[in-house]
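To start, the structure under review is shown below, and the notes come after it.
The complex appears here minus one protein chain, its other protein chains still in place.
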Amino acid sequence: MMENAWLIPIFPLVTFLVLLLSGGRLRERGAYIGIICTLASFILSLLVLMERFKEPTYKITIDWLSIGGTQLKAGFEINQLNALMLVIVSLVSLLVQLYSKGYMKGEERFSTFYAYLGFFTFAMLGLVMAPNLLQLYFFWELVGVGSFLLIGFYYYKQEAKNAAKKAFIMTRIGDVGLLVGIILLFWGTGSFEYGEIFQAVQSGVISNEGLTLIAILIFIGAVGKSGQFPLHSWLPDAMEGPTPVSALIHAATMVAAGVYLVATMFPLFLASSAAMQVVAITGGFTAIFAASIALVQKDVKRVLAYSTVSQLGFMMLALGTAGYVAGVFHLMTHAFFKALLFLAAGSVIHAIHTQDIEKMGGLWGKLNWTGPLFLTGTLAISGFPLLSGFFSKDEILMAAWENGNYLLFALAVITSFLTAFYMFRLFFMIFTGESRSQVKQVKESPSIMLLPMLVLAFLAVISGYVQTPWFGTFLGEWLMEGNETLLGGNSHSEGPVWIMVMAVLVSLAGIFLAYMIYAKKKLPRSWLVQENNEFYRVLDNKYYIDEIYHFTVGYAIKGLSLFLSYIERFIVGGVVSTVTISIEGLGKIGSKLQTGQVQRYGMIAFLGLAVLLVIFAVTGGYLR
Amino acid sequence: MTGVPLSAYLVLALVLFCIGLYGALTKRNAVIVLISIELMLNAANINLVAFSKLGVTPSITGQVFSLFTITIAAAEAAVGLAILMSLYRNRKTVNVDEMDIMKH
Amino acid sequence: MNVYLLSLLVFSPLLGIVMVALMPKKEERTIKQFGFFGTLPPLFLSFFLCSQYYSGVALSLFDIKVNWIRFGNLEVYDPKLFTVNFELGLDGLSLIFILLTTIISSLAAIASIYIKQEWKGYYLLFLILEIGMLGVFTAENLILFFIFFEMTLIPAFFLIGRWGFLEREKASYSFLIYNGIGSAVLLVVILILFARTGTTNIAALTQMMTMGGVSLFAPISGSMKYGLCLAFLIAFAVKLPVFPFHSWMVRVHAEAPPSIVMIHAGVLLKIGAYGIIRFGMGIFPEQYKSLAFTVVLFGVLSFLYGAFLALVQTDFKLVLAYSSISHMGIVMMGLGALNEAGIQGAIFQVISHGLIAALLFFLVGVLYERTGTTMLPKLGGLAKSMPVFSGFMLACGMASLGLPGMSGFISEFMVFLGLFKSQPTLAAVGVIGLILTAVYILRAVMLMTFGKTNSLVEKEKWDLKGLEFVPALVLLGLIISVGVYPNLLGGPLQGTIEAMMLALGGR
Partner (left out) sequence: MDWNTMLSYNWGAMMPEFIILGTAMILSILDLFWPKHFNRRKLAWLALTGIILACLSLISLLSFESVSILSDTFRLDSFAKAFKLLLLFGAGLIILLAESYEPQEGLHEHRGEFYYLFLTALLGAMIMSSSGDLITLFVGLELLSLSSYILVGIRKHDLKSNEASMKYVINGGISTAITLFGMSYLYGVTGSVNLAEMSRTMAALTDGQLQYIMGLAFFMVFVGLSFKIAAAPFHMWAPDVYEGAPTPVVAFLSVISKIAGFVIILRIFLSLFQTASGDVFGALDFLEKNNIYIASLAGLTIIIGNVIALRQQNLKRLFAYSSIAHAGYLLVAVATLGGGYFLMDTVWYYLLAYVLMNIGVFAVIQLLSSQSGSDDISILAGLGKKSPYLAIAFTVFILSLAGIPGTTGFIGKLNIFLGTFITEPGHFVLAGIMIAGTIVSYVYYFGLLVQVFFRPFHSDKVIKIRSGLYTVLIICVIGTIIFGVAPNLAFDFIHDQFGDFTDFISSK
């Protein structure tokens, strides 16, 4: 089966091409093509995963580009991480496509939407199957384009347009870092292939500083894609895209690619403690930073977006503290519950046509399915015991503790408190209290939308059990199998039991606080901070990051451009016109001399002769 | 042929040439200009004849040359004057400095 | 047969010239058809050559060499001295360029349907231009190269000046003068080499300059070699163009008819790169090596300069013009990298930019035909009225900013791969340009296609139709196929690059 794995990304590509070439004529029937193809991918991925449990890593490459004597390869590889990712991606994609069939009903460019989804799925699957860094980069950017296209799906909306542009450019900044990192790594190790790179790294051909530099550059790529600080600000804006897109791309798959990248390159990071430090600190900081912003946002999708940023920071933190398994584990669980949350939020939005949580409320009884589903997701992400998020978050805390960086550990704990708080704030604002909505007739979403959510909810509940302190650490062991030396050989982080207890307490505390403020309203909403407080405003404005970028980088570039266009006009153009003007001036003088006076002509000839003679006399012949 | 050295003839010719040139380049009247040119040509004749007699290797060819030159000078003067006449017919002037309808 | 094939290829547009010339002036349709048919013989011949190459026939079999001009009467020394042969030849590099030329010419001929007047003159000049371009890439000696080089200049002058937009005459003049200066410098170098060695054959010169062959009349000193190499670089830098010699090209791109800009940006600019590779690098490898830093420096300068300026343009044509400068900067960067990756990347960039720029300008032509403007502020929301067009535009923009899967990525990647090896500092400065490229391209493309639909451009049935799909699809197809499987292009180049690297002294 694994030798046919290349078909997995091909199916969605077929969707893309067919729908694009049909030119929108299929309308809503396009959805079937997309769903069928993705289903095929999913089944195939599942089969591949099954097989991978039994068989070793499969890798096949062909010559792709020869540069002199060097052959760059293309192909695919099925290792544990890849196989897992394939299933996650194809599954979420499948579910989102099912969901979209209901959600996007009536949209004019329905089949275009599915085409884009197909393209994105293709790119994402290609990315996870890449056997080498170059190919990874190849799909890395394509994924970005898919995201760009889908964010800008409502092209006529100014916000969507700006968000798409911003997303592309900010991730591009990260991509360039990644590209440079890849190139430097190539010159250091002579290869793009993972295996060869890791071998070379371990044999120590690259100096320590070099390694750190390369690792950080690669991490910059991850920062861009995964919305880590300081390149995070595109991700909340990306919510301008249709909600299923947010679920697929900006929650479950693409943004996790950064985490996947760091996980893939984990041996490289392990070799440089400084780089690990950077990853961990960036992750930890982003986690709490984004969580704090999420506290005050009023757009349901934005809250979820900042929550995503925060959770991604969590994963980075895990990886940076050598918790390879923890990071990947959380990546997987997060994919399920965050996708669930987005889809549920979409379902809410679908029902009442607004994204502002101030205008929601009291929907629990009206949305009989969506409510519990949303609650499941919220509980999972908050780390409620026995749900998937609980296990994975626990694993991360363990890793951080074990690593010995207590500051980061503390950050993680605070973040999980904040997470529980803002998530339940969201939940309570939407589903409890009185209805503040304009829409009177609230209708539950159709079953085509509910079905995917059910599947995801199921996974959000159970997916944690692949790696628990009690039922065995199946995932960790499997991931580590054969890679112990490369990945540091730590299939499960051991830590004191009080950590788990504390984690539970912290999240319960968060839930309780949210309950008190937003559901029971025992505490006033200004209990924490005043609405017009300085601190609140800073949070509300997302720490003014966008403004800072606008006024520094944006203005600098614009200023430089204007400056250069002055150079273009006055210096480059000036030199040219000076030359032409002086030649023309010469011509003018020359023709002025031509007075029409015949004797002047003779005079000039004679003067010429005289000058010649004088020069000859002074320098030349006789007198020399 | 005693006494007068070659250099004296040469200086005379040079002076004559310069006078001619001066006249040709400064006089307003076209007739005088033409005459000045004749003067220059004749200066050359003096040179030729002087060299023919007193040069480093005296020979008769110089004198032959000057005969040709005289003839040519005459022809040139004739042509020049003829042209001047036709110009005068049209312009009613013989002033060289007024001939500037074509310039720049 | 083989021997004449190249000459046949180069001069095959003559057939079209004759056909068009025999047409009465007013027959618009027929002239346009014949003009297009005129570009087909070279297209098929180049395909034939290509198939020959892939079926393993040595390209040197096609070389032709006929005595042509003998200057002076120096038989006493050596009858071959000061002889200029009519010699055409092919190698992998020129084969690629030939293909580029024939394909883009044919497509540009299709794009010329928008020409509104004097079709006859247009197509005559167009086909002459094609002869010139084909000749440039097959010429085996410098004089012949120069002759064909100039042969592209004159038709282009008229095509720009006659059929261009409003300020066309100014543009054609600055085209002429800048290129005149460039070609004058080129001529001087060529003739110094010719005068000092008695030959202009590229292979012979390469051998003489690198092996230190003796020259009969006057020696070429070491410093003169530097001068000559530098002059070659300058001459071709004007053509490429590289900052600060670029202002002519901006005007040409803005004012020439789009179909001609397709040719111009697609092929003519590439002669500069071809020349640097063939002559600067080929004949004076030693000297070139020590000038490499300068080459890269100017490459990076152009790359960034073009990008920054493209950022503030309001005319889409100007955005593309500055983007061309920027992209040609990448070529220079690659050529200065002095390693296989860099040089191959530069060649890829040349081809890729040729295809991308041609497509972009084809789209500009379509756009202008519909809306009568290319000013960005006046456009917007084209995705509604022209969805297919917008799709192509977006795809092409993506290709231009180096999206993987399109040809632009391969070249940029290889150039930076090479450059980080040899000039890491400059390369690090250069990568800023990669971001800027994304910024300005997205800005321009999104201003046009995204956003609220402008009333000016709100019309139904404006989208691409009929014949217009041919250039768009062919070019996009090529862009993608090179991007997906670059060895398609890389294969033929290996021989040339290996020879080049050998002269440059290994990796």
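Labels A, B and C are assigned to the chains in the order they are written; within every chain, residues are numbered from 1.
Simple rule for what comes next: a contact is a pair of C-beta atoms (placed from the backbone, for glycine too) under 8 Å apart; a residue touches a chain by one contact, two chains touch by 3 or more.
The model shown is predicted, which means the values in this text are computed figures rather than measured ones.
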item: Which displayed chains the hidden chain touches across the whole complex; value: A, B, C
item: Sole contact to the chain not displayed, among C:I104, C:L134, C:L187 or C:L419; value: C:L187
item: Candidate in contact with the missing chain, chosen from C:F11, C:F37 or C:Y173; value: C:Y173
item: Selected from C:V3, C:L74 or C:L488 as touching the chain missing from the view; value: C:L74
item: Interface with the unshown chain - residue positions in chain A; value: 583-584, 586-588, 590-591, 593-594, 596, 598-602, 604-609, 612-613, 615-617, 620-622
item: Residues belonging to chain C that touch the chain removed from view; value: 68-74, 82, 121, 143, 146-148, 150-151, 153-154, 157-158, 161-162, 169, 173, 176-177, 180-181, 184-185, 187-188, 191-192, 194-196, 217-219
item: Contacts of chain B with the absent chain, listed as residue ranges; value: 10, 13, 17, 20-21, 24-25, 30, 33-34, 37, 40-41, 43-45, 47-48, 50-52, 55-59, 61-62, 64-65, 68-69, 72, 75-76, 79-80, 82-84, 86-87, 89-91, 96, 99, 101-104
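Simple rule for what comes next: only the chains that are shown with their structure count from here on.
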item: Centre distance in Å when chain A and chain B are each reduced to the mean of their C-alpha atoms; value: 96
item: Where chain B and chain C are represented by their mean Cα positions, the distance between them in whole Å; value: 64
item: In the complex with chain C, residue positions of chain A that touch it; value: 20, 23-24, 63-70, 134, 137-142, 145, 152, 155-156, 158, 161, 164-165, 168-169, 172-173, 176, 179-180, 183-184, 186-187, 557-558, 560-562, 564-565, 568, 572-573, 575-576
item: Touch list for chain A against partner chain B, complex; value: 591-592, 594-599, 602-603, 606
item: Contact footprint of chain A on chain C as seen in their complex; value: 243-244, 246-247, 305, 308-309, 311-312, 339-341, 344, 381, 383-384, 387-388, 391, 398, 403-405, 409-410, 413-414, 416-417, 420-421, 427-428, 431, 434-436, 438-439, 442-443, 446, 449-453, 485-487, 490-491, 494, 497-498, 501, 507
